Structure formats: structure tokens, C-alpha cells
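Read the structure below first, then the notes.
For this depiction, one protein chain was excluded, whereas all remaining protein chains were kept in their positions.
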């Protein structure tokens, strides 16, 4: 039995300790906002926050998250109030949308650690998240927009 | 393809829905033009789209096409909402399941593909909105006891003087009225939505984890299936030992199916571990002898023989002999995987004489029929639910319904309620690739520097041969193989030309891949035109002006030249290339600006101009151009599936690389203000990108690119 806290909810799961956190989140807890894309930390679709860091849950053994704090896209905000989510909508970012949970979770760490990111900072933070639809230019704009929103007092 | 080819006699049916609202289905004779069928062979009347207005004033719009990123979730509702004058914020969108009402107006079967959704629904969806509004106005006139002419519709309300009723309030009464046979569509100048940048209706659900993709389907009692697929194309499982697999905690069953051995487990991780533990003996078959290296040798030999004529004028042999200057070129294009971000998946529940399926598919009707035939059911006994597609690019439009069939086979063999999940490895190695192609071209240059003779032979597998789409083959030519060459606008100016095609068979399965034949034909044509311009000592834009007669080609060429600053000098170390190409009814020209640093290519900027006729949602068109450019750039830099001894050499994103944020150029998109015939947007942004890059590389290195993806040597100066 492994105890986890996901989006501030406590869970106890009966899985082997090496099982990737991704499959615990998706197939055991049925929180499906976190996506499977490659299973080898290449694409970032499975990105969640583990104690605030943007870990790739497809290669993170669930044991590493034991008694730790996990946040998924469902917990980024409960009311769509995160400036990145607002900016994503304003800039019409998603296309197929499958990678966007991971993109947002990565961007959230960038914005927390660097409230005023440059294009280079965005490259340095976001190049681990693949988008096959090519929404990168809009992701870039949305991150800048969210940064600006934060400065003027957050999302409306 | 024209929107005026079908008669507009409509047979509308209305009725009250279970919620008491107005349900509007309407019936239009579908276009006679089914794929591969002769015009006029289909005279049956089939129902089309429907919308539903609920008492709470929401407007539910059913999509005849599926959302896979291209934006129909927003664009098609815009068409209805424009005519209906409803409150845009009260629009609810759903995918329609398979059914007669949702068949494509031009293709005659239910399909999302060919960059056709918006133009093919332009009239039908607007008619739906206009008809519903007419009925709501009439219902209101009766309720208010005023003439219809004194009523007007605005944001989901009918207003007459100081009287006002919401569509929701009027829906039930409206549903009891006779359907008008003759409604007038709005004049373009009165449009409130069409032609205006409109934000996506699915953006929120796709930014908070709520959007449901096929992969996200979950029901109590549902198990996960992972299939061990054959290591080579055409191989079948002979025998297997599942002892070790079954010993893994969570594994529930192991069953043999035609395409492999399925491990069924409580969750993906157990199923995958089970798959890794299987011992399988395969009947390999001839697929094991296939390698891409030798494939191109045999294609080269084939290209030297007479092929099936695809386009011809004059006498190319004589004309070639008369020219003194010639260009001879061979081009090679690899197999390409679509690699949508959401790996393929399909959930199947079979119970007694019915079956329910949940998946993301571009061809629901075909999938439904295939599932029914596997189970010995009638299509109507199979309910198919469509979820968001995590990318399609053609991969989710398989004539063989490959992943749906496989899921149904697993459910049938195991008797279990399963969700089939492909791993990324299954996807990359699973075939249905853009076919590998070889082009052999010989051009004779006239005294004026223009091409006088053009002999062009293409060699590559047919996508449609042997599929239900075989009827598309005309006079031995699969148009998806030679489109972009056989109908090239340059041929008009070349008196003697001969385009020939060979369609050999090969073990890997092939499929339409975003922009299909244009993925390779545009590259060949546009790099050769650039080469001819250089040979003639002319500027590439000026040279194209001399050759092109089509005003839409010329229009986007001039627009992109202007916006990119084509005539202005570039900073030292920067180089640019241009290309222009029509596909799917839209005309796109792109300029790529690059630099080379020690064998490393950086694409700084891509400027794109498109003439797609009316851009219903310009923001959507812009997004699709950006998307196509990035999709195309991935193929130029990295795209290659190779096989050795029948085995696909690539496996996942580490060796089938996809463009990333730090490689993405600055992209500018300009949409021509056009009243020309509408074209598509999902695909036409892809074809010009690769030749624009290759032409820029020539400017930088003096070397011509003859093979994709780019090789290290292409990035060094000659």
C-alpha cells in the first residue's frame, strides 16, 4: 500500500512500487487529464508536479511520490483561474489538445520560478514538451501573456 | 467538389426532443459524387446535420466532422450560429455518431479528411441555422400575435417591439411548425461571425484536463488490452507461451487475435509488462526480406521503364532531344509515420447482439461497418461514440479500420469489455505510413530559359489500391500518388511533357499523411523550379511569374514576397527560399529564412500567405498554417521510417524526432482577402515548407537537396 496526496486529496493505492506514477494517476485514480504520449520522458504529455517540480510521471516510480504532494492538471486550479489557463484560452493555444496538460504543467513551473520569462527562458523550460499540432508559437505568446497578467494582479 | 453540384431540395423533419426542445434534422440529397464513383449514381435522399435548441436556450450542434485539432468544433458551429443568430456563448458542440445525416456532401461517406470540412458544410450548416431561425421567428410571431416581418432575431431571442422571447421558450412551438422550404441566407455584409477571428470553443476543456479523448474512456469493469504486434509486416502469430505473462499481477487474460497476441489486464502497466513477458513464434512471411535501402534500388530500376501515363502533351522525347541544356534529377522520400500525440486506442463492449465502441476516428461509418462484420452484427447494432482525437493527420482514417478492428477482435476473442491501447512503439512501428517515393525527372531548358520539355516518373505505393477507396484510381493512376505533379500549374507553360507513375507493392501498409501526395510532389516541383530559375539567372519569384498563369498562385506569391521583404537584403549569414503550391483547393506560398552554423540549421522565420477563398475563421486558418509549417519542418529535419530485414528501425520520439519549442521559427501568416472558391486549411500549409527550406539551403550552400530528411552533408557548403 502506498499513500499519495494528489490535488490535496489523500489516496492509498495497492500497486507495486515501481509502477509509473502516470498509470497510477490514469488507470487507478482515473484522473485522465494527465496523458500518455511516449512512456520514456521524451514528450512531456505526462508532466505533473511532484512537490512542485514538473516530473515526467511516465518514468517516475510511484514509490518516489509516496507521502509526497502530487498536482495534476485537474489541480492546477479548480476554477480555471490560473493565469496560464486564461492565457491559453485567450491565445487559442490548443489544437488537438492532447499535449496541453503537460505543456501547462511545465509552463506553471517556469512562471513560478521566473515571473518574467524571455523567449530563451521559454525555450529552456518548454522544449521537453512535444506538440505534434505545432502550437509552440501560441504557447510562447500565452506564457508571455500569463506573465503580464500576473504582473497586473492575476487573472480576472 | 463544387458546392453547387447538388440540388437544394430539402426534406426537413422536425419533432420535439425528450427535453421538449426543437430538434431539427433536415434532409438534403447528398452529392452524387462519392469517392471513386461516377457522378449521378447516387440518387437516394439522405439526412444531414441537426441542431437542437433546448428550453434553457442552449443550442446543441452535432458535428458531421470530428475535431482533431483543425478547429471544426468552432468553425462548423459558426456556420449555424451565424444564420441562427443565437447566443454564441450558449452553443454546445457534440460529435455525431455514424449515421446517414452526417455523410460528407462531396464524398458520400462519413469522413473527416482532405481539408474539406468547412467548405463542404458551408451551405448545409448555414441552411440548418437559417431554417431553424425561420421557424423560431414564425413561432414567435404567432405567440406575439404580430406579423413575422415585424420580428427580428438577436442573440438567441426573437424581438418584436417590446415583446421578447428566448429561443428556448419558442423551441417547442417551433418544432410543431411546417418546415419552410425556402429560406434566404444572410448577405455577406451582414455576417456577425463568419470571416471574423473567433476563439476555439474547446480551448477551456483542453486547458483544464476535462477534454475526453478516446484514451480517457473509463467504465467500471473495463480492462486494458495491449497487443504484441508482429515484428514484420504481414507476419501472423503461430504459437505463444503466456505462462510468464499470466504470472504478472493484474494480468487477466491472454488471447490470440489475427494481428498478434493481446494481453488483458487491470491497467496499462500490467498489460505492457505482460506483453514484454510473452514468448511468441511468428509466421514471418515475405515481409522479413524487405529493406528500404534495396527498395529504392528497385524503384530506380522501375523508373527507367515505361509507367502509366498520368499527364501528357506533345512529344517529350523529341522535345528533350532538341534542348541543349538539361537538368536530370532523382528524388527520394522515406516512409513517414503520422505520430499523433494520442496513441491509437479503442474501447469495445460487446453484449449479446449489440456492441458499443468509444474511439477517436476520422471514418466512423467505415469503422462501424467493419466492427459489425467482425461480430456478425448489422451496422445499426454497433453504437460508435466519438471522442476528441488527439491528432489525426490521416492516421485515424484507415480504410481497414485497423485499430478499431483490432479492439473488436480482442473483445470478441476474450469476451471482455476492453480498452485497446497502443504504445508509442506500436504507433511508430505500426505501418500506415506516408508511402516512400522516388521521382526521376528530366527537364530540357529552352532558349528563353524556361522549361521546354519535362519528363517525370514517380514510383511509390498506391494508398487506395486494394481498399474500398480503390474507385479513386482512374486510368491506372491513383491521384494521391501524383497530385501536385500531374496537375501542376507549371505544365500549362511546358508544351511537351510526360508524367508517368509506377505503383509497386511493398509490405509496409501506407496511408494518407497530412497533405498526402503533395508532401513529396510539391518538394520536387518547387525545388526544380528554383533550380531552373538559377540556371536561367533569374530571381526565383520573377521566374515563377514568367511561368505561372493562375492568378491565385501569383496572388499568394506576390503577397508572401511583399510581406517577407523578398527584395530587401538579408543580414549576413541569413538565406531564404520560396515555394508556392496549391493543394486541397487552397493556394499557399511560403518564404523560409535560415542560417547555418557549423552544420547546424536554424530556421529563423517562415512567412506564409494563403488564399483559401473565404476564411470562415481566420484565426483557425492562421493556426492551421502554423501547424502545417511545424509539421512540415519536422519531416524536413527528422522524418524517416526505415526498415531493415522487415523491421522498422525507429521506435519512439527519441529516434523518430518531432520539432520542439527551441527549434520553432517565428511564423507570420497572411490570409489573402479572397472571394474565390473556398479551399481547405488543415493540409495546404504543409507542402510549400520543405521546398522553401531546401531552396534556402541552396542559397546558403550551393547544393541541391534530393533526399529527405536533410542529411548532414546538405548542411555544409559545397
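Residue numbering begins at 1 within each chain, and the chains themselves are lettered A and B in the order written.
Here is the rule we go by: a residue touches a chain if its C-beta (ideal position, glycine included) is under 8 Å from a C-beta of that chain, and two chains touch if they have at least 3 such contacts.
Quick note on the criterion: contacts and distances are computed from a predicted model.
Q: For the chain that is missing from this picture, which UniProt protein name fits: "Sugar ABC transporter permease YjfF", "Cytochrome c domain-containing protein", "Paraquat-inducible protein A" or "CHAP domain-containing protein"?
A: So, among "Sugar ABC transporter permease YjfF", "Cytochrome c domain-containing protein", "Paraquat-inducible protein A" or "CHAP domain-containing protein", the name matching the hidden chain's UniProt entry is "Cytochrome c domain-containing protein".
Q: Using the definition of touch stated at the top, determine which of B:206, B:622, B:660 or B:704 touches the missing chain.
A: Residue touching the chain left out of view: B:660.
Q: For the chain left out of this view, which of A:45, A:76, A:126 or A:147 touches it?
A: Final answer for the missing-chain contact: A:126.
Q: Which parts of chain B are in contact with the chain that was left out?
A: 651-652, 654-655, 657, 660-662
Q: Go through chain A and note every residue touching the omitted chain.
A: 40-42, 44, 47, 53-56, 59-61, 64, 105-107, 109-110, 113-114, 121, 123-129
As a working rule, only the chains that are shown with their structure count from here on.
Q: Which whole number of Å gives the spacing of the CA centres of chain A and chain B?
A: Distance between chain centres: 28 Å.
Q: What does chain A use to touch chain B in their complex?
A: 16, 19-20, 23, 26-28, 30-40, 42-43, 45, 72-74, 76-77, 80, 84-85, 88-90, 92-101, 104, 122-124, 126-140
Q: Considering only the defined contacts, which chain B positions touch chain A in the complex?
A: That would be residues 67-71, 199-200, 202-213, 215-216, 218, 224, 249, 266-269, 339-343, 388-393, 421, 423-424, 619, 623, 626-631, 652-654, 658-664, 666-667 of chain B.
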